[in-house]
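I'd like to ask some things about the structure below.
One chain of protein is taken out of this complex; the other chains stay put.
On to subunit A.
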Amino acid sequence: MKILIAQLQFDFRRLVLRNTSFQLFTVLMPVGFYLLFTKVLITGTLGEKAQFAVGYLGNMIVYSGLLNALFGLATLLLHDRERGLVRWLQLTPNGICSYYVSVGLVTFAMNLIAVLVLSGVAVAVNHVQLTLGQGLGLTGGALIGQLPLLSLGVLLSFIDRAETLSALANLIVFPLAIISGLWWPLGVFPQWVQVIGKVTPTYQLNQLLGALMLHGKLNLSSLTGLMLWTLGLIIVVASLARYRLKRGGGVVQS
């Protein structure tokens, strides 16, 4: 346990406190988008604006989670491998297990921070009212919904070149954000795009959060969709990890 605690302190320091790209891209950028779309680029009645401010909070929480998983976690795992940290920890008596547990927990913590900051801005600036139940539901839903996105991040981290990973992450994040309706309503897209969009995990998560915040209800079909995505991606990640392990190769480079 003392090793896990030391690893958590180590990772929290480097991934949260001293990580400008997390602070800027995962937290401040979604906050910026939230303010832009709810305070500047918005029309309608007061009631419509208030409802949009609640619904769009969910969108930006999902967007922040997407950035955290596909840019943050995927890049982190690759860099730690490339820059010798994984190799180093593998050679310690206790091995690498505490590293992976810690990275998982700190990634959830990063997501939690983003949810709290976004919700805080929504409450303070847009006077969004959330009951304690809604707040807890929002946080829990966001963390559960993070599972398939984090699995996707782990999958991406198997790419061995940073340039390829970055290009692929860009190719996934922005189209995924658009077709799952995080930036604009899904209804503005052609029918076939809507069909694809509704299958994505980000859409399912957005629906889950929207139902919790706007109606105080648990959307079971979205939750099921997210669980299926998680299960499928975990199977793919585990298979790939086994294949890579079997393929072997020394930790120490020749």
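Worth pointing out:
Note that a residue touches a chain if its C-beta (ideal position, glycine included) is under 8 Å from a C-beta of that chain, and two chains touch if they have at least 3 such contacts; residues count from 1.
We adopt the following convention: contacts and distances are computed from a predicted model.
For the omitted chain of this complex, the UniProt record lists the protein as "ABC transporter ATP-binding protein", which is one of "Cell wall anchor protein", "ABC transporter ATP-binding protein", "Aldehyde dehydrogenase family protein" or "MoxR family ATPase".
Per the touch definition above, the residue from A:85, A:144, A:193 or A:234 contacting the chain not shown is A:85. Here the missing chain is touched by one residue of A:6, A:42 or A:136, and it is A:6.
Although one chain is not drawn, its touching partners on subunit A can still be listed: residues 2-3, 6-7, 10, 13-15, 17-19, 79-80, 83-85, 87-88, 90-94, 248-254.
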